[in-house]
Every structure is written in C-alpha cells, then in structure tokens.
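All protein chains of the complex are present and in place, except for one that has been dropped.
Chain IDs A, B and C follow the sequence of writing; residue 1 opens each chain.
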Amino acid sequence: MTETVLRSSAEKRRFNFDMRALSPFIALIVLVIAGALINPDFLTASNLLNVVTRSAFIAIIAVGATFVIAGGGLDLSVGSMAALVAGIMILTLNGLGNPGYGTLALGMLAAVGLGAACGLANGLIVTFGRIEPFIVTLGTMGIFRSLVIWLAAGGTITLRNSELRELYRPVYFGDVAGVPVPILAFLAVAAVGALILYKTSFGRHVIAIGSNEDVARYSGVPIWRVRTLTYIIQGICVGIAILVYVPRLGSATPTTGLLWELQAITAVVIGGTALRGGLGRVWGTVVGAIILELVANIMVLSNFVSEFLVGAVQGAIIIIAMLVQRSLQRGR
Amino acid sequence: MTETVLRSSAEKRRFNFDMRALSPFIALIVLVIAGALINPDFLTASNLLNVVTRSAFIAIIAVGATFVIAGGGLDLSVGSMAALVAGIMILTLNGLGNPGYGTLALGMLAAVGLGAACGLANGLIVTFGRIEPFIVTLGTMGIFRSLVIWLAAGGTITLRNSELRELYRPVYFGDVAGVPVPILAFLAVAAVGALILYKTSFGRHVIAIGSNEDVARYSGVPIWRVRTLTYIIQGICVGIAILVYVPRLGSATPTTGLLWELQAITAVVIGGTALRGGLGRVWGTVVGAIILELVANIMVLSNFVSEFLVGAVQGAIIIIAMLVQRSLQRGR
Amino acid sequence: QQKNVTIGVSIPAATHGWTGGVVYHAQETAKQLEKTYPGLKVVVKTSPDGASQANALDDLTAQKIDALVVLPFNSDELTNPVNEVKKRGTFITVVDRGLKDPSIQDIYVAGNNPEFGRVAGKYFKDNLKQGNVVVFRGIPTVIDEERVTNFEKALEGSGVKVIDKQYANWNRDDAFRVMQDFLAKHPKIDAVWASDDDMALGIMEAIRQGKREDIKFVLGGAGMKDMVKRVMDGDKMIPADVSYPPAMISTAMFVTAGQFFANAPMRGTYVINAELITKDNAKNFYYPDSPF
C-alpha cells in the first residue's frame, strides 16, 4: 500500500515538475504554429535559422542573468557592458593591427577579460557596499555607456582592417554541418551554464543564497564570494556574446546593446526563473530568448499590424504567452 | 540594572531608526554642498527652485511607485503610461476646443481617469494572471508606448489652441506666494501619499502584503484588492504628474516619458524603500527624486566633464550617494 | 578691451550616429571658437530627451548666457522653453528643426527634413523608375515622420511601390534584424531606402548574408564618412547618399559667435539643404577626420 502510494506520487510529481519546466517550450511551439499560420515564409529553414541565430546574443547574456537572478540579484548594466566590451575589443583588434588568428585570439581574450572585470566591479559594489543591485547596476550602466560614447567620440568604433573582418566573419555567418556558429555557441554556453548551476556546489550555493541568505550564511556558504561570482559569470557571458556579435557588423556604436538588459531579464522570466531568486532554469532562459526574437520576427512577417502598433502587439503577445504558461502550470 | 539595559537599548534603536530615515536627506545636503562648490550659480534661489520644480513629475510618479514597491510589486510602464496620458489629454483638450476652465477641468479629469484605468489594467493582470509584475508592466509599457506612436502617427500631439495654452501655463510656471505650483503639487501628493500609507488601514495592508503575503491573507487582508489599488494609485499619480507636465511643453511625443520608470524606481530606492517590499518611505522618495534632478543639474552647471562622460559621472554620483547613506546607517 | 561673452549650446545626447556627430562637431567648434575669440566661453550641454532639454535650458540660463544655440529635440515641445530663454534677452540661434513660433529665433540654421525625404524619393523615382522598395524608419519622431511622408509623396505617380516599412531605430542591429525578416518575407525587393547610414550598414550585411541579387541598391542618408567613401569609390550597392551634415551645428555656432565678435549683425535664415551625394560630388562631403 505504502509502496504504491510512494511510486504513484513520485510519478505525479515528476509530471508536475516537468509541466512547469516544459511550459516555456509549449509556449514556443504555440508561437511557431501561430507564425506558420500568419505567413508561410515563416517556417522556412532559413528564416528559422536566422531567428535562432539572432537570439544568440540575448540567449548567452541571459544565461548569465539566470545566475545573477537565481542568486537573488539583478544586473541592469549588461547592455551597456556589451557595448563597452565590443568597443574595447574592436579597439584592441585595430591596435594590434596585423590580421591573423593570434590577433583575433588576443582580442577575444580582451573581450572576455573585460567582461569579467566589469562583472567583478558590479559584484564587489553590490556585496561590499551592500547597495541594492538595481541601483548599483543602473549606475554602472550609465558608466559603461558613457565610456563607449567617449571612446567612440560620439561616433562609431569600426573594425578597420578588412582582412581581419573577413577572417572573423565566419564566427557569426559561418556554420558547422549546417548549424550556424552562434547557435552552437549559445548551446555550449547554456550547457556549461546548466552544468555549473545544477551539478556543482557553487551552483547549489547560488540557489541557496537566492532562497534565503540567512540560511546560507548560517550554513557556512561564502555569501560574498558566491554572489560576486554570479556577477562575474554574467560579465563573462556578456564577453562571449560579444565574440559572436562583433563579426556581424564589425562595429560598436553608442546604441549597441541598448535595452538588452530588459530583454535578457525578460528571457529569464519567460523561461520560468522567478525574479525573487532561489530558482534558475537555464534551458528555459534560452527558450525565453528565442521566444522574444520569434515574436519580433512574426511582427515583421505579418501584414496586419501597422508599424506604429508593433510594440503593442509584441507586448500583448508576451503577456498572453505568460498567461498560457501560468494556466498550464495551474491545470496540472 | 535590568531597567537601564532595557532603556538604553530602546533609545539606541530609536536613534538608528531616525538615522536610516534621515540618510537620504543627508545625502541631499552633501550634494547641495558639492554643487555650491562646483558652481556659485548653483545656490541661487532661482536655480534651486527650477531644480525642485522640475523634479515634480518624477517625484509625483515615484510617490505612486512607493506604493507599488512597498506592496511587493513593480511598475515599469509608468513612462509610457505618462506619454499615453499626456497624448490623450491633449487630444481631449483639442477635441473640446473652446478655451475655458471647463475644458481644462474636463481634460484633467480625462488624464487622471485614464491613468487610473491604465493602473487598473496593470493591477488586474498582475493579480488575476499571477504573472511577475516585471513582465506584465514591460508588456503594457510596450502597449502604451505604441498607442502614443499610433495616435501621433509617428509625430507629435500638440495642444493647438494657444489661448488654452496660455490659460493652462500657470499650472507649471505660476507660483503661490513665491512657491511654484508644481512644488505645491508634489508636496500635496506626497502628503496625501504619506497619510494614506502610514495612517490608513489600506496603507498598513500594503506594507503587510509586501512583507508577507501569506500572513496578510490569513489576517483577512483582501490581497487582490489592495494590490490592484496600489497600481491604480500609481496610475493616478502618473495622471497628476501629467497635469503638471502638459502645460510645460504643451505636447506629447513618442519619446515623452522615456526612462521615467527607471528614474522613478531609482528615486524610490534612493529614498530608502527596499525593492523587496514591506517598507515604504514617501518623503524619502521625494528627496530621492530631487537628488536625481540635482545630480543632472550639477552636471549641466559644471564644466569639467566632457559631454560624452556626463552619464558616467552621474552614475558614479548615484552609487556614491548610496554608499554614503549605507555607511551612515551602519556607523550607528 | 576684451569682450566677455558666453554662448550656451544645447543639443541632443549622442544616442546614435547622427547626434553623435553633432556632439562631436559642437565640442570641436567650441574649442576652436574659444581659441579664436579670447573672452568667449562656449558651454555645450547634451540631453537625452525633450523634457531634459527643457531642463538643460533652465540650467544654462542660470549660468547667465548671452546667446543660445539650440538644436531642439522636437519643435513643439521646445518652443515654450526656448521662448522663456528669449524673454531674458538672450540671443537665440535655432538649428535644424524650426520652432513653432519663428519670431523667437534670431538666427535659424535650417536643416530640411522634408527635403531629405523628397531628395531620396526623387532619386528612387528617377533611377529605379519602377519596382518594390522597403523603407526603414528611425525612431518615432517628427523628423522621421517628415522624412517618410515626403519620401512617399515624392514617389507618387511613379512605378515605385513601397511594399513594407518598419521602425529600426536608426540602429544597425535593428536594421540587420528587420532586413533579414524582409528578405524572408518578400521574394522580390528592388531597392531599399534605409533613410540613415547607420541602418544602411546593417542592411548591407543582411543582404550579403542572404545572397540576394534582386536588390539593386540601398540609399542611406546623413553623409557618414564610410558611406560617402563608398559612393566615391563607386560601390554599386551604394550609388548615392543624401547629405544631412551634423556639422550644421558648427555653422550655427560660428554665425552666432560672429554676431558678437564680427561687426556685421548676423540675423536671418541659413538653409543647409539635404543634397544628393553622388560619385561626382562626393569628395565635397568627405571628412575623413570626423568620427561620423
């Protein structure tokens, strides 16, 4: 008797759990169907590949944001940070000059290193200053953005060496066995992110500080180190996203990365991670980023909506998608 | 012995409490001193009055945000809502046509009513849909903004009747016994806000749901009604802010109110209200809004900083102001 | 005998390519002017939106300026605030976007946004004659609205058809994204009106990736140096550009300074028209040292 009870309940629970984790995927499928109905061109491989490829930046950044948010933090500076990292990376490449893989590697190192450093700065101010992450990262958002504008002297920072550009181009436009490199990149980042969050003690600690910081402290979790590391991971993710971003247009402008922070956070929330912390769904986040890009794509492909109202429909779709998810979770 | 121990600890605590509530004011004073050192024109009455007058919009909106945040919510849509309300108000005034106080009053009513309706929409989706307020209000932010763009057909909505404009002008530019009307308006809004939050059972319920929703529910607090009301109050505050805003520029554009949501939330946090809810400091919020405007003012008055770097300095000042506050609170 | 004059310059913040150029030219000109005229102080202030610009005007007046050079965010919104400054006896120079009430301005250095759209439209009409065009809009503003309406008006009666338009916020990334989607949606596009050089760059990448041969050319706007260079070099995809020089702010500042330091009073309107840049005249528009 007890045995059967145990078994069946475990199954039911597994099912519940799956439902909850699955709901972003279901929302995605619903959207794809809607897209196909609206415009037959939507379902072409090239369109879908384009969309998923484009979502790579936000997806990669949002994987980092999953860590920060799961740990009970928030990072509004990622968009500006992305612009700054892109700018410095291009300036480094321009400075090094001679086209070659060595130059590229150095530039990439600079990007990821700078991202980590920016994240470290955020993390230290949040933990040691004990200021709301909202304010800290709003502040650094202004700082990073201004630095880009200043470096670009209001204009554009462009990768000047065209040979280097051609060398670098495949990192966005190339593919491996038909799968565009950016998609591979974000799958890799998500896989590593999921591994870290779910399978290491650091990941466990992130969830713990996000669930209840006091309990974590009383359990000997090194709060400051863990929290700072989440911001560093966020920074590194921004760096990686930029590695894929720069070869696309080869430039950084004062508008690069504008509002990416909101998109990243939205992707995280759509993916099922709660903003209050204590829960992180890396794969959900990736799906969230794809959903966002899909909605934008459908807007352009559809012919019903005046360009003035695109934003309204987009907003409404996102709310409806969340409502659908919620009702799926409740009707378990 | 027991007596003295008890007494002294109670006193100590009272002092701490004051320190915490006072710290935004101290940050304000520090900023004023810094401003005076940077530019002697800073301390002129006309400059200071200008600054405080200008902070009225954000201050009034932020008083509403204090309710939402104290109740554990968040509203990112206020900036777009402001643009929409301003647009509809001007269209109403244009539609009514004949200049007169009756027309103005109707227009104002429309503004506040629309604000309340927008707030109601946010509130209902958040409470009944059980979706993160972040997502809901990000969605409605897009919706409201698009509606303005659509109403303005991509351009501007302008108050056409110049007589009406002149009639309305004093609401921003006039003064009563030397105090500009917008300052009176925001003092009134803050006073009413403080009264509601601290002295009514509704206010108490707001704090309770922000602090612990379960406890509030068991205690018979009507969660949904209270939460929805906080969003409605936010909407009404946006409406009131727009009453003061429209006479200033006489038009609404698709960029009106851009990023006001971030400013309002920043003002709330600088004022000492925690984003996690359960605490609301109306007067601190007002000071926070003034601090934000002061920082911008000092940036314009100072001549050291390259225009490209203004954002960086501004961000840094806000972080430093928070650090100062925090250290004041800790050195109790 | 030295004359002390302060000129305040209020411009939009460097939030995209063109405004970035404006800020750059304003700052450079300020340095240059202060060197040329001892006793002249130039204060340049940027603002991210209309309301902040109104604030900045207040703050500039608090510093007791003698003249104001203003590139308004938006004519409707800033007419009142500029008028407030005028009432204090300040000399007013308005750049690019005219105020609702022209009597406020002493000098008007007019950019001409409707003309910008017309010139572009005419180019399509003359060179494409007929075919499908997609249009990229900037950020929803009056400028953008004026450009687009006049572009469409200029096409009237020709065989050129606008088959789609979307906002791409004068941003390369958004333009890239929208262009990819346009390519997926429309099997035949003959030409693209990017309406801005930043957006044109994003569009070019999307076209290159999509390997689409049907698109004959992309017309940008504003006269960014990279694009002018391409026109000069005879790039087939970029046969022309429409000028809208951010350097107009310099002109305005020079003229305003002249009001105080040269003997002749400088009043009136200086029109800086949107001009078609082609291979023939491109070198007149090419400033390799500008960041824009």
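To be clear about the criterion, contacts are C-beta pairs under 8 Å (C-beta built on N, C-alpha and C of every residue); 3 or more make two chains touch, one makes a residue touch a chain.
One rule holds in what follows: contacts and distances are computed from a predicted model.
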| item | value |
| --- | --- |
| Missing subunit (named according to UniProt) among the choices "Monosaccharide ABC transporter ATP-binding protein (CUT2 family)", "Phosphoribosylformylglycinamidine synthase subunit PurS", "HypC/HybG/HupF family hydrogenase formation chaperone" or "phosphoenolpyruvate--glycerone phosphotransferase" | "Monosaccharide ABC transporter ATP-binding protein (CUT2 family)" |
| For the chain not depicted, the shown chains it touches | A, B |
| Selected from A:Ile69, A:Val171, A:Val221 or A:Leu249 as touching the chain missing from the view | A:Val221 |
| Sole residue of B:Ile88, B:Leu104, B:Leu159 or B:Ala208 that reaches the chain not shown, by the stated touch rule | B:Ala208 |
| Chain not shown, touching residues in chain B | 1-2, 5, 9-10, 12-13, 195, 199-201, 203-205, 207-208, 210-212, 214-216, 218-221, 278-279 |
| Missing-partner contacts on chain A, residue numbers | 2, 5-6, 8-10, 12-13, 195, 199-201, 204-205, 207-208, 211-212, 214-222, 278-279 |
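Throughout what follows, only the chains that are shown with their structure count from here on.
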| item | value |
| --- | --- |
| Graph class of chain-chain contacts, one of line, ring, star, complete, other | complete |
| Contacts with two or more other chains, residues of chain B listed in rising order | 149, 153-154, 306, 308, 310 |
| Multi-chain contact residues (two or more partners), chain C | 14, 23, 137, 140 |
| In the complex with chain B, residue positions of chain A that touch it | 125, 129-132, 134-136, 138-143, 145-147, 149-150, 153-154, 262, 265-266, 269-270, 274-276, 306, 308-316, 318-319, 322-323, 326 |
| Partner chain C, residues of chain B touching it in the complex | 39, 41-42, 44, 46-47, 50, 54, 57, 149, 152-156, 158, 245, 248-251, 253-256, 258-259, 293, 296-297, 300-301, 303, 306-308, 310 |
| Interface residues, chain C side, partner chain B - complex | 13-14, 23, 26-27, 43-46, 48-52, 54-56, 58-60, 62-64, 73-81, 100, 137, 139-142, 144-146, 148 |
